[in-house]
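All protein chains but one are shown in place.
Labels for the chains are A, B, C and D, by order of writing; each one numbers its residues from 1.
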Amino acid sequence: MIKEQLPILILAVPLLASFAITLFARKSKIAAFALLVGAMGMSFVFAIGVMRQILDTGRVIHYHIGNWQPPFGIELVIDHLNAMVLVLVSGAAFLTAIYSKNTVPAEVPYRFPGEEVPERVPNYYTLYALLVTGLLGIVATGDAFNMFVLLEISALSSYALLALGGGRAYFATFKYLIVGTIGACFYLLGVGYLYIKTGSLNMPDLKVILTSPALAESPTVMIAFMLIITGIWIKMAFFPLHGWLPNAYTYASTTTSCLVAPLMTKVSVYMMIRLMFSVFSAHYIFDRLGWQNGVVWLAAAAILFGSISALGQTNLKRMLCYIIVAEVGYMVGGVWLANADGLIGATYHILSDAMMTLCLFMAVGAVIYKTGDASLYAMRGIFRKMPVTSVVFVIGALAMIGIPPTCGFFSKWYLVSGAIEARHWGFAVALLISSLINAVIFFRIIEIGYFPLFDEQEGEGGHHAHDRAVIAEAPFSMLLPMVLTALSLIAIGLYSNEIITGLVGRTIPAGLL
Amino acid sequence: MNEILTAIIAKYNYWSFLILLLIGLHAMISKNNLVKKVIGMSIFQSAIILFYVSIGYKKGATIPITEHGHGHANEVVHQTAAEMVAGFANPLPHVLMLTAIVVGVGTLGVALALVQKIHRVYGTIEEDEILEKIKE
Amino acid sequence: MATLPFPEAAPLLAILVSIAAIPLIVLSGSKPNLREFWTFLAGFIKLGLVLSMAGYILAGNTYTYELCKVLPGLSLKLTVDGFGMLFALVASTLWIVTSMYSIGYMRGLDEHAQTRYYSFFALALSATIGVAFSGNLLTMYLFYELLSLSTYPLVTHHQDQEARTGGRKYLTYLLSTSIGLALPAMLVTYALAGTLDFNVHGIFPAETAKSTLVILLIMFLYGFAKAGIMPFHSWLPGAMVAPTPVSALLHAVAVVKVGVFSIGRILTGIFGIDLLSTASLNVIVCVIAGFTVIVSSLIALSQDNLKRRLAFSTVGQLSYIILGIGLASQLGVIGGMSHIAMHAFGKITLFFCAGAIFVATGKKYISEMKGIGRRMPFTMAAFFVGALSVIGLPPGGGLITKLQMASGAMQADLLFVLVIYLVSSLLNAAYFFPIVYNAFFCTEEEAMFDKKVAEAPMLCVLPPVITAAISVGLFFFPGLFVDFARLMVTGL
Amino acid sequence: MTWDASLLWQFDFLILLMVIICAVAALTFKDLITSAVVFGAYSFLMCLLWTEMLAVDVAFTEAAVGAGVSTVFFLGTALHIKRRAKD
Partner (left out) sequence: MKLLSLVISLTLGFLLLLATADLPDWGDPQSPASIHVSNYYIENSVEQTSVPNFVTSVLADYRGYDTMFETIVIFCAGITVLTILRRSHRQKKKEVRPRPAREGKDLILISAARIIAPMMQIFALYVVAHGHHSPGGGFQGGVILGSSFILLALAYDLETILKRLKERSVIIMSGIGVAIYMGIGMICLFLGGNFLDYSAWSSVLGVSAVEARSHGMLGVEIGVAVTVMYIMFSLYADLSSGGEMDEGL
């Protein structure tokens, strides 16, 4: 019995945890933490179970909620693509949950001088669980409207989590709220336009209806597609709609950025892929509309803009935020290259980029946790003070640059091959330039971390000065998820062929092969 | 003249929805006062709701509730399926919009809470003044 | 398949053995003797593993070990063949010698962070062996990048301002060329050929446009900047800030040779020498490399800092090798590939000597070294032998391979290359002989050192003497390395 | 409970016009409390419109939420911040 119910359990467990925390753990931080980690762990296990099921049978899982046949009821549809994303989201959430043990009690209640609200911690965990539920729900659902509702859940809870950064975070979050609402409403309106022409909300059903030639000609459907895509682009901070992201993520607390930064944008990319190929079709988008050239150029611009802006930042988190903007360009560009390699690269990059971003944010978070400083110079002497953290950071950086055998190399490989195949040299060049800029960015930081006591050196007399620096490593609860994430970067890289042939490659829509 | 009038009558709901939508969007982007932005957001959302509700309307139909009740299911349905379908407005958009309204009020609450906090931090809710204070 | 005379995973083990030594080195960081013991143990095991495969390879076999498949039609794969064996043998032999020398040098100068030094040293060697045994371009690229990164802490070992500048230059050149040129070239190659496995006949389909090939060739040549082809050479003198054993390792064993080896692999395994000569691509290689040979030799003449002079000499010699391989004639390839070994032994001797002089006297400049031969006779004798080998005079091993390359030039009918070889050898002589001459042939009054100056510590002197001896030995018995190189060419 | 659905389009048109006027007014008044109240009126008119379009459940909800609770929320906020807006 449990086997058939696995898809719903993936989301039901975090959801249960969210109000279990409200009901039973309002007083105890530890109980709330334990509930959260337990729920995330279970959800991760279930997600892996679903993925195994799909890998074993090779069939798409349809789970009818309330036992109503689609398109009348809502169904969960899980194929190779979202099985992978489900594992990714629940896995990253699980790791971040462990990571939060020390950071949340240290940061969340004390954002203002003179204001201390310990009750915030359980609330924080509740919202954390809700956010993860929302993201998992978006990934699992097969209903266009349901996706909107879940999008709003994840958005609302992320507003709360981001706002808890305090101070400037409020205004940044407010802007995000306004922009995010515009995005969500565009999506809703787009779904409305589709509904008025098709009468259905179920994605597989919509796909069937939209194949009719009359609808392919209809301007309404085109506008619907445009609204939906624009809405999602706003949500994923695709250039030039990215303005809200750097501020919103920079001022957030450590755990929030670790959770939100890697997952929100990636889930939006997933949404884009899902809607493009499971509601509309490659044929409709690339052959009939034919906007791919423009979009890929836009993606190239996003990559360059993001990378160059990141180069100018002195705040570590803000720098990573701009890198996210660039990475979104990678994925959007990859999808819109309109060939299999590009799409494989983009899909695989969802996985690898989420883990890279997570890895870097975790390492940076640990540095902030120990030094209280988020500027580049917080990294000074970090190789000696926090050896494990710095190794994790270096692995994350190498993946970001795209050095084999980390996963970043392979996704870039596919993206560039896709660009070559599509003869889109601008995108290929943008990718390579961005790799180079990433190399500059990260080696600048590594250099700061590696050359420890520059200014003080004269005073302390020679090389032996920094031998005295003591090791002050982050607590175990932060190191463990960090190291696991870093290892996963290499594992994802080494198993890239298995991942691509087993999962990613199975999701390529027929029109692209 | 008459044709134009019928054309307008046939579609005017969509046009008024469009006007409201644009008013809301414009206010969300360009208004300086944060509360005004929030009002714009609510208008934007209700415009979309208006659009959906318009989809659900059928000429000559009635509200989507039949007279059958609990335990009366054995009372014979006097209408054929086709008559039923023609006789009731489309319930699905209504359901969707109930959800959308709820989402809207949730967003509204969060937005207003943030506005209050912003006021507490900066002492103002005018965007330009806030930006100036941030620069300092 | 017949039973192998070595463990199935021997190539992998040869790579991993020094990585495996890293935790041991780190853990025994407080006990220097134990730490150095691990370094040596790993070195000998590695050499043993490499040697265990040598016989099998000499018998004309190649051995492939596939690690994992990462992309369709593309796996991480290790192949042991003649070239790889040749290079692995050079690298693993010299590692032991360099380790020995490092101990003397590092302890003699009481350097800081020695544990880190030995750890990254081990990692760099793993990467080098990895490049040697790479079965395809992707694997080679992986280890190439690993090498760039793992040598960065070695180059910047002093962690001062100068080290920072040098290190920054080092990484900027190496990473920007490999990401900016080699990686895209690799991708295009993969898109064209559908594979990246080395094949002596080349992998490009016959219909590939010549212009594409030319562009790819140039991208590859400059992309592997470790080979120091001008204008991407200036990281090499910049990286001279490193401690001398590192310079020795960089210039003789690991880094630059990896660059040259990679280019050699690409020329022979990706383009294939048939294609190079039929499409006259070899002319391009020869012009690019020949220019570097001449210019760098001229620059070397003007350098007063001994290590910098050696560095420019290295730049020249590297292009010399590429020139040999680029001729795309059988003798040229054999000569070029075996010159990797010859030059390695010769040049490392020279660096060891420079380091020994620095340890013993603290002098860096050639103009300050008058009469040093009288105080440090063994060191300078070794220096002389090394110089002979690099110039290509008997009894240095370099002569053999230089002759082969010269005959290769005639085989390929590219006579201007012959001129380059000749001029370059003369220039080599011009910048090495004055050093040796001044070191020995001066009166007691002219000597700049008083009698107190004596030879450097034993561990600093022994290695150059050993390598010098090997250089001489190679003159008389060049067979081993040349045979390995010949294996690859005779198959054609 | 049959509803006479043949509505007068003139009446419909009037409400739409008023809705739009209210929307513009709510955004232009400089006093936030006035804005809030006008916005309440907007919601109420909107819910009339929806009733007319047979969406009674939606209208009911909007009456309770939009015209009722939302207005109170706006008022609650307006009283905690500066009441006058610049635009």
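The criterion applied here is as follows: a residue touches a chain if its C-beta (ideal position, glycine included) is under 8 Å from a C-beta of that chain, and two chains touch if they have at least 3 such contacts.
The structure displayed is predicted, hence computed values, not measured ones.
Colleague: I'd like the shown chains that the missing chain touches, ordered by label.
Modeller: Counting the whole assembly, the omitted chain is in touch with A, B, D.
Colleague: Among B:Ile49, B:Leu98 or B:Ile125, which one touches the chain that has been omitted from the display?
Modeller: Result: among the candidates, B:Leu98 touches the missing chain.
Colleague: Looking at A:Val149, A:Leu188 or A:Val504, which residue reaches the missing chain?
Modeller: Final answer for the missing-chain contact: A:Val149.
Colleague: Given the contact definition stated above, which residue among B:Leu25, B:Ile43 or B:Ile125 touches the chain not shown here?
Modeller: For the chain that is not drawn, the touching residue is B:Leu25.
Colleague: For chain A, which positions touch the chain that isn't shown here?
Modeller: 1, 5, 8, 12, 15-16, 18-19, 22-23, 26, 63-68, 71-74, 114-120, 123-124, 126-127, 130, 133, 137, 143, 145-146, 149-150, 152-153, 156-157, 159-160, 163-164, 170, 193, 195-202, 209, 218-220, 222-223, 226
Colleague: Tell me, which residues in chain D touch the chain that this view leaves out?
Modeller: Looking at chain D, the ones touching the missing chain are residues 56-57, 59-61, 64-65, 68-69, 72-73, 75-77, 79-80.
Colleague: Provide the residue numbers of chain B that touch the chain removed from this figure.
Modeller: On the chain B side, contact with the omitted chain comes from 9-15, 18, 21-22, 25-26, 29-30, 54-61, 63-71, 73, 77, 81, 84-86, 88, 90-96, 98-99, 102-103, 105-107, 109-110, 112-114, 116-117, 120.
The definition used in the following text is that only the chains that are shown with their structure count from here on.
Colleague: If you tally the C-beta contacts, which comes out ahead, A-B or A-C?
Modeller: Spelling it out, more C-beta pairs touch across A-C than across the other pair.
Colleague: By mean C-alpha position, what chain is farthest away from chain B?
Modeller: Result for max centroid distance from chain B is chain C.
Colleague: Based only on mean CA positions, could you tell me how far chain A sits from chain B in angstrom?
Modeller: Spacing between the chain centres: roughly 30 Å.
Colleague: Which positions in chain B touch two or more other chains at once?
Modeller: Residue numbers touching two or more other chains: 93, 115.
Colleague: Residues of chain C that contact two or more other chains, please.
Modeller: In chain C, no residue touches at least two other chains, as defined above.
Colleague: Pick one for the touching-chains graph, please: line, ring, star, complete, other.
Modeller: Shape of the chain contacts: a line, open at both ends.
Colleague: Considering only the defined contacts, which chain C positions touch chain A in the complex?
Modeller: 68-72, 75-76, 111-113, 138, 141-142, 145-146, 149, 153, 156, 158-161, 163-164, 167-168, 171-172, 175-176, 179-180, 183-184, 187-188, 190-191
Colleague: Could you list, by residue number, the parts of chain A that touch chain C in their complex?
Modeller: Going by the criterion above, the answer is residues 398, 401-405, 410, 413-414, 416-417, 420-421, 428, 432, 435-436, 439-440, 443, 447, 450-452, 454, 457, 463-464, 466-467, 493-497, 500-501.
Colleague: Tell me, which parts of chain A touch chain B in their complex?
Modeller: 145, 148-149, 152, 156, 159-160, 163, 167-168, 170-171, 173-174, 177-178, 181-182, 185, 188-189, 192, 195-196, 201
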